[in-house]
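Below you will find the structure I want to go over with you.
Every protein chain but one is kept in place in this view of the complex.
So that you can tell them apart, the chains are marked A and B in the order they are listed, and the count of residues begins at 1 in each.
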Amino acid sequence: MNKIPESLNEALQYLKEGTYDVLAGGTDIMLKNRGYAEAPVPFKKNMLYIFNLDELRYIATHDEHIAIGAVTSYASMLRHPDVPDILKRSIRQIAGPALRHVATLAGNIGNASPSADGVLVLYLLDARIILASADGEREVPIEDVITGPGKHTIRPEEMIKEIRLPRRTFSNTFFKKVGARKADAISKTSLAGAARLHDNVVEELRIAIGAVNVTVVRDRSIEASFKGLTLEDLKARVDEVAAAYDSLIRPIDDQRSNARYRKQVSFNLIEAFIRQL
Amino acid sequence: MAEVTFTLNGEEVTVDKPLNMRFLDVLRTTLDLTGAKEGCGEGECGACAVLLDGRIVDTCILPLASVAGRDIVTIEGYRTTERFQVLQNAFVKEGAVQCGICIPGMIIAAESLLSENPDPSDDAIRTALSGNLCRCTGYNMIIAAIRRAAKEGEGLW
Partner (left out) sequence: MKNISKSIDKVDAHEKIAGETAYISDIKREDMVYAMTLRSPVASGTIRNITLPTLPEGYAAVGPEDIPGRNLVTMIYEDWPVFPEKRVNYIGEPLMLLLGPDKERLASLLDAVEVDIEEDTPVLDYSHSGVHLHYEKGDSDKAFADADRIIEETYTTGYQEQAYIEPQGFVGYIEDETYTVIGSIQCPYYVHEAVKVTLDETDENVRVLQAPVGGAFGGKEEFPSVMATQLAVALKKIKRPIKMIYEREEDMVSTTKRHPSKTTIRAAVKDGRITGMTSHIGIDGGAYIGLSEVVLSRGMLAATNAYTIEHLDVDGDVYLTNTVPNGAFRGFGAPQMIYAIEMFMHHAAKELGEDPFSFRKAHMVKQGDWTSTGGKFRDPILLDEMIEKAADISDYHKKRKAYEDENVYKGIGMSWFFHGCGFTGSGEQHIIKSRVEVEKDAQDTVYIHVAAVDMGQGPKTTLRKIVADVLDLPIERVIFDYPDTHRVPDSGPTVASRTAMIVGGLLARAAKTLKETWREGEAQKVEKRYQQPDYVEWDGECMKGDAYPAYSWGVNVVEVEVDKHTYEIDVKDVYSVYDLGKAIDERIVLGQADGGQAQGVAYGYLEVMSRENGRLKQTNMTDYIIPTAMDMPKTDNHLIDNPYPYGPYGAKGGGELTLVGGAPAVAQAIEQAVGRRVRDIPATPEYLMELIHNG
């Protein structure tokens, strides 16, 4: 049976006892199961409708992190002062206003698409996901939640309760989404970057690239290799930086773009990010 | 089937329909409110837009379950307001209407924008309309109409 739970506990109880798909904003799952006009949506499983689960609609600022409840809409995130600017930049480019009023980051994770724009920034920011079940909670880094296109490690009895963004300041951030038009477009490729510099020396450099592999690309060992470089050194070696990602940038041809373009643009964006530091 | 109660154009209504009906179909077929149109059926065009708690949403990708307890205003409800009169007049005067199929959705988008930002810049208007496709007008006259409504309706939003 389909359910509209009134509390998180009730929701988790359903998940424990039956098999459900969770529907938050529904903007993704409604389409994946699209049927015909004037007929009910032919979902494959029973549905757990959590859009009105107000308990999970919150943004809370803690010392170490910002906590975003699973049914918080993108629009509310845009309005909140503590939501990191780079996440806002990404959200502003997700679909249009109507969708941003209902869609959620949790749904963006559940969607597990390599071109998901919110997820790109979650990778960049080392987000941690709180997965809750009737038996308790676990906190998992974003890259361990998503494993491939449409694939994730959320167990059938679990759901996303919260997204935690560590509070961290960067000297410089970069976000570029490349879609077919200026709004309302799925990413052909995308890149988010962040850097912490101290006295002109790289303390930390992060790069996340979307839509070029089965998941968002982020490689900590490559990033570590830039640590300690002076900015001049880094810029002088910009080609090497791009080359380091070569084997990870494995895009495909599809109805939106082609592999050659995605690859070239990813390289160009890595370069653009480094050059603007 | 399940009973879902919500506020529709100021009145409480209860419908007994599968929770997985698209809200657009509930409006158009069950409730006979055909002001929201189906243009794409996939959240892309905004023809099916209504206000949910005062903000624009696309009903073709909104299941009936999601409106439980919420406040919904469709163009049929909105057209009884003074704000609508101002928008309608501005749309007429600026020649913003061609085939008209996108226009109820544009009005909803305009209300959603103006209620948050009564004095929007052109860029803010373009952003607010970016999920509403119009194939006839090239948008400029719609943008001019919203600018005009913001001015003529000063104080209303």
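By our rule, contacts are C-beta pairs under 8 Å (C-beta built on N, C-alpha and C of every residue); 3 or more make two chains touch, one makes a residue touch a chain.
The shown structure was predicted, so the numbers you read here are calculated from the model rather than taken from an experiment.
Undergrad: From the list B:Val4, B:Leu19 or B:Cys45, which touches the chain that is not on show?
TA: Here the residue in touch with the unshown chain is B:Cys45.
Undergrad: Tell me which of A:Ala98, A:Leu125, A:Leu165 or A:Val178 is the one touching the absent chain.
TA: Candidates A:Ala98, A:Leu125, A:Leu165 or A:Val178; residue touching the omitted chain: A:Val178.
Undergrad: When the complex is taken as a whole, what residues of chain A touch the one chain not shown?
TA: 35-40, 42, 96, 176, 178, 180-186, 254-258, 260-261, 264-265, 268-269, 271-272
Undergrad: Which residues does chain B use to touch the chain missing from this display?
TA: These residues touch the chain not displayed: 28, 34-42, 44-45, 47, 74-76, 79, 84, 87-88, 91-93, 95, 97-104, 107, 122, 125-127, 129-143.
In the analysis below, only the chains that are shown with their structure count from here on.
Undergrad: So, what's the distance in Å between the C-alpha centres of chain B and chain A?
TA: Chain centres of chain A and chain B, defined by C-alpha means, are spaced 29 Å apart.
Undergrad: Which positions of chain A touch chain B when the two form their complex?
TA: Going by the criterion above, the answer is residues 2, 4, 23, 26-27, 30-31, 34, 37-41, 43, 47, 49, 51-52, 75, 95-99, 101-102, 182-184.
Undergrad: For a test of understanding, state which residues of chain B touch chain A in their complex under the given definition.
TA: 2, 18-22, 24-25, 28-29, 38, 41-44, 46, 49, 52, 55-58, 61-63, 65-66, 68-70, 109, 112-113, 127-128, 130-133
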